[in-house]
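Since the structure comes first, as structure tokens, the remarks are kept for the end.
Removed: one protein chain of the complex. Kept in place: all other protein chains.
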């Protein structure tokens, strides 16, 4: 993983490039923690050699796993970074393109880059906070939460 | 719907979170009108309990409706806000992921959030204008229109 801040000042924009074998979820969490980015948005394109997408199952209160056990283009990776109980947390959704163009879409649970993933991270000094929702068990974004003041 | 401006200054970035039952199209229109955001771009992820996508039919000069009558992940919601004849108008396209990862994609005509939709709105002080295109009947973005000066 290589990180470069391409803009400084009130808003910080980072170009982050992942390489073969990298885990982009853990990598982005580390950047967010190291750079103090509590409220950011992320877009990315590239390719994975494998991934697991998720679809939230409200009965089980957990993600149904959708394995993508093949090389695929990362056609859209979109999401945000917010402060959770254990530090910065990521919420990422991905559209993956298979060799015939078939699109598979869902919550990004696992991913292994090959050969590259090019991320733009738009960091904000504001801290967005996630709070556990008692109904679903999900950590939902709570922009008006007092801790965000 | 909860709104929080996470960056101020020349460019304004808003984190907007919708909750179960919210209509995000009407909600974003209200934010754009109330905050005077005439030229903005939008990205979002989350989930809907139902939606209707559209595919523009040039013969009928109207959208062919593609109902998605089930819970789905909002894997990509992307678009912009521009001034139309009736105030700020939204143009949003969505990729939705079904329970098996199948992706459905089109113009967003209707949507009902469940349990959350996390929107980042990048507001610009500039006013983008839409003008009715006589050939298609669509209100197309006209960035060089004199009213935008």
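For reference, chains read A and B in written order, and residue numbers begin at 1 within each chain.
Everything that follows uses one rule, which is that a contact is a pair of C-beta atoms (placed from the backbone, for glycine too) under 8 Å apart; a residue touches a chain by one contact, two chains touch by 3 or more.
Here the structure is a predicted model, which means the values were calculated and not measured.
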Write down which of B:30, B:99 or B:141 is the residue touching the left-out chain.
B:141
If I consider the whole complex, including the chain that's not displayed, which of A:53, A:66 or A:95 touches that chain?
A:95
I need the residue numbers on subunit A that touch the omitted chain, in ascending order.
2-4, 6-7, 9, 11, 13, 15-17, 43, 45, 47, 71, 73-76, 78, 95-103, 105, 115-116, 118, 120
Name, in rising order, the residues on subunit B that touch the hidden chain in the full complex.
10-11, 39, 41, 43, 53, 55-58, 64, 66, 68, 76, 78-80, 91-95, 103-107, 122, 124-126, 128, 133, 135-136, 138, 140-144, 148
